[in-house]
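Of the protein chains in this complex, one is absent; all others appear in place.
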Amino acid sequence: MTSIQIDSEGRLRHLITLEGLSEDRIIALLDRAAALRTSFREGAQGPQLLAGRTVVNLFFETSTRTRSSFELAARRLGAHVLNFDIAHSSTGKGESLEDTLSTLEAMQSAAFIVRHRENGMPARLAGHARRAAILNAGDGNHAHPTQGLLDALTIRDHHGGFDGLKVTLCGDILHSRVARSDVHVLRALGASEIRLCGPRALLPDPAAFSGCALFEDFDEALAGSHVLIMLRLQRERMQQALIGDEAEYFHRYGLTRDRLSRAADDALVMHPGPMNRGIEIADEVADGAQSAVLRQVANGVPVRMAALATLLEGR
Amino acid sequence: MTSIQIDSEGRLRHLITLEGLSEDRIIALLDRAAALRTSFREGAQGPQLLAGRTVVNLFFETSTRTRSSFELAARRLGAHVLNFDIAHSSTGKGESLEDTLSTLEAMQSAAFIVRHRENGMPARLAGHARRAAILNAGDGNHAHPTQGLLDALTIRDHHGGFDGLKVTLCGDILHSRVARSDVHVLRALGASEIRLCGPRALLPDPAAFSGCALFEDFDEALAGSHVLIMLRLQRERMQQALIGDEAEYFHRYGLTRDRLSRAADDALVMHPGPMNRGIEIADEVADGAQSAVLRQVANGVPVRMAALATLLEGR
Partner (left out) sequence: MTSIQIDSEGRLRHLITLEGLSEDRIIALLDRAAALRTSFREGAQGPQLLAGRTVVNLFFETSTRTRSSFELAARRLGAHVLNFDIAHSSTGKGESLEDTLSTLEAMQSAAFIVRHRENGMPARLAGHARRAAILNAGDGNHAHPTQGLLDALTIRDHHGGFDGLKVTLCGDILHSRVARSDVHVLRALGASEIRLCGPRALLPDPAAFSGCALFEDFDEALAGSHVLIMLRLQRERMQQALIGDEAEYFHRYGLTRDRLSRAADDALVMHPGPMNRGIEIADEVADGAQSAVLRQVANGVPVRMAALATLLEGR
């Protein structure tokens, strides 16, 4: 996959997955995000690095937060943004996605933000693009690289680094692109232990997550953890998880204040959102002092600014 | 309600309702709107008071004119605007409105324009917001404060002031947030007489509109009036109004040229739009010399610029 996103001169051309990205490259993106975060806070306007450029949001699944975050990232850098919520429209009139891409690219669009329910669709478009950069905003259960980066930045802000960190991800690991991208970034940055926890039916093939420990017992998994990443449970997975109902799921995997006390003292509580309160997380924890949920959202914008600026500079 | 929108230092933090706003505060908003109207007309661009700020349109009911008017007000001041027409989308995925607000606020959104069919929803969000300003763009039959302000500006432009003015509102007073906000602003600015007219079933509890006179006979109400504010009749209210059909309603409450001649000579004809021509107003009046309908629309933009600038400055 790396060969699609990195060109022959070693430049990052697309952002499809964090798998295979070097630690240096990831740290450069996080450092740039942190710098953009500061410069945007200080002045009324961020640096207009993308002035006059056009960024296209191609969302084949609905999304409030990821689409808005990318849109604001692009606009705060001075870009024009075109939005296509294709879940809702009859866009294309039977035209192939490749032809739609070529058409919008011919209008001098510089970057495409793509969310699609099929694994591999952003990579396919990256293979088809002539000059434009493709940024994966989530494809199937494959990858959600900017979520991985913003999670890493949020962890680094709090813990200073990844050395010695034990990180637990809990929930529907099997179907989660967030889990995959988080694992890739945590491995690259040197986290000590990655624990994956959930009902047996929602745990992945261990071979696909080599080096991670699998747990069905949440209390066991979170003991001593420095970071807890709670995943959203799609209600339609409940039955598949062989768990009776929401109350039963919450009883076994919901993060309560009591449970949180088993983790490390300064453990960080994270969730990619939107949260199902009372299913995977209790209000008292979601809104508590250790919750980094809104810091994750806040970091999403500069992380996406950094990704856009990095991919588009010099083109 | 005033306590929600005014902070302990007496600054306007949110704009939820005109009820309880002082005459000075309202006049300051109108004066600022009039100044912005002039400066925007003169130059190619308005003053970029909101450069780099983000304004979010959260519309839970469809609206062409109010949403566009707020969007243009924000953009002409240099802001980025995110639009959510939630009536049409599956936004939220079960997330509470408060969590949606917190999420968008974490992306450094400075103001939220909220329209909702439930009374009190904008106030509830104002109570939840951390730093952002909430502007009510219409909630149930409770309030539509920027409509009240733009109506006041339009009346002041024409009549110079409110002293001695007789104002008649006609139509579905009971369900109208426009009527409530107009009455609040007219009272604060010292209009002499406020007359509310409509079929008995669509007239409000007199106690809720103290100081206003109620009329069922339109000819009686409009005699000598300096301002006539015609309200939109929702077709679904027709039956409830115990009036046979559109023709019958027009016969009793439609504003024709004949009827208009009973009002003061220079009476102003207003309507918040969209108009039902031939139901509450005749073409000859809607398009006639005394109609201020398009001036109301025109004033909407600088009034909303003034509200946004006032709420966001110094934050």
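In order of appearance the chains are A and B, and numbering begins at 1 in each one.
Heads up, the rule we're going with is that a contact is a pair of C-beta atoms (placed from the backbone, for glycine too) under 8 Å apart; a residue touches a chain by one contact, two chains touch by 3 or more.
Note that the structure is a prediction, hence the values are computed from the model and not measured.
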| item | value |
| --- | --- |
| Contact residue for the chain not shown (choose from A:108, A:192, A:239 or A:261) | A:108 |
| Residue in contact with the excluded chain [from B:14, B:53, B:76 or B:156] | B:76 |
| Touch with the omitted chain, as defined above, among B:190, B:224, B:244 or B:274 | B:274 |
| Where the unshown chain meets chain A, residue by residue | 51-54, 80, 82, 84, 88-96, 99-100, 102-104, 106-108 |
| For chain B, residues in touch with the removed chain | 40, 43-46, 62, 64-65, 68-69, 71-72, 75-76, 85, 88, 235, 273-277, 294-295, 297-298, 300-301 |
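Everything below uses one rule, namely that only the chains that are shown with their structure count from here on.
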| item | value |
| --- | --- |
| Distance between chain centroids, defined by C-alpha means - chain A, chain B (Å) | 41 |
